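Removed from the display is one protein chain of the complex; every other protein chain stays in position.
The block that comes next holds chain A.
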Amino acid sequence: MTALDPGPDTQPAGGKNLADAKGAAAALATSRRRRPSWGVLLGQPLFVAVVIGAWAVWRSNAELDAIEQRQLEWGLLGRLTVQHLQLTVVATVIVLAIAVPLGIALTRPGVKRAAPVVVAVANAGQAAPVIGLVVLLAIWLGFGFWTAILALCLYAILPVLRNTIVGLQSVDPTLVEAGRGMGMSNRAVLGRIELPLAVPVIMAGIRTALVLVVGTATLATFIDAGGLGSLITTGIRLLRYPVLISGAILVAALALLIDWAGRVLEEVTRPRGLE
């Protein structure tokens, strides 16, 4: 349907941008199917629930030493999860607030020519390995939550920006023409024809961004910005496998849940007429 969504048949996103290949690949795989089966939509959270349930049973019954007890205390786990979600949600919201309007602006007449340049610059920025980006920003700006947010935003802005541009560009020009012919203003054409038609593509980009951000947020622990990744680093530093594995399981479960939420969001926001 669009350049975002060539299916694996054409040049994948990897040629154009390096770093978000993982997220893009994840999104491509599923966005190719027009409608994910309900089996997937229900199966994924069920699987996560089973894994978390099994882990919680283990956590309640396992014999842990004092350090492990302290690291895996329920309150701490809750706080870390909340921090992780905060990082994910705040970064994604900022990305949306920047990338969607920017994408819209870059498809308006007059500014249109700048679009390839902006995407190229965004691509170039994305080519850096994300851990390098996180560390460099921390050296420059210091440790902490907002540095992590900045790194996450820089990393996740491209998929949303690119998909917004591609989604809007792929709207059939005859429809826009028809809208104009009906006497709609530019604003009305954008709001009532172009954006609704581009929503599925934009949402696919947002889900890619969400998956990227939730995964990258595990690295926030390196710059003291919290999140569930800190369980993994603590587990490695203290060589406490229970802590390490708990962290890995919780992070993976959270990522799968966020991915699932993104899928549901994609389904819910798909305009009725596009079924």
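As a working rule, contacts are C-beta pairs under 8 Å (C-beta built on N, C-alpha and C of every residue); 3 or more make two chains touch, one makes a residue touch a chain; residues count from 1.
In this text, contacts and distances are computed from a predicted model.
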Would you kindly match the missing chain to its UniProt protein name, picking from "Sulfur carrier protein CysO", "Cytochrome-c oxidase", "Phosphate import ATP-binding protein PstB" or "ABC transporter permease"? "ABC transporter permease"
Full-complex contact with the absent chain, from A:Ile67, A:Val117, A:Ile236 or A:Leu274: A:Ile236
One chain isn't shown here. Among A:Ile52, A:Met184, A:Ile245 or A:Leu265, which residue touches it? A:Ile245
Which of these touches the unseen chain: A:Ile52, A:Ala105 or A:Val135? A:Val135
By the contact definition given up top, give the residues of chain A that touch the hidden chain. 7-15, 18-19, 21-26, 29-30, 40, 44, 127-133, 135-136, 138-139, 211, 214-216, 218-219, 222-223, 229, 232-233, 235-236, 241, 244-245, 247-249, 251-252, 255-256, 259
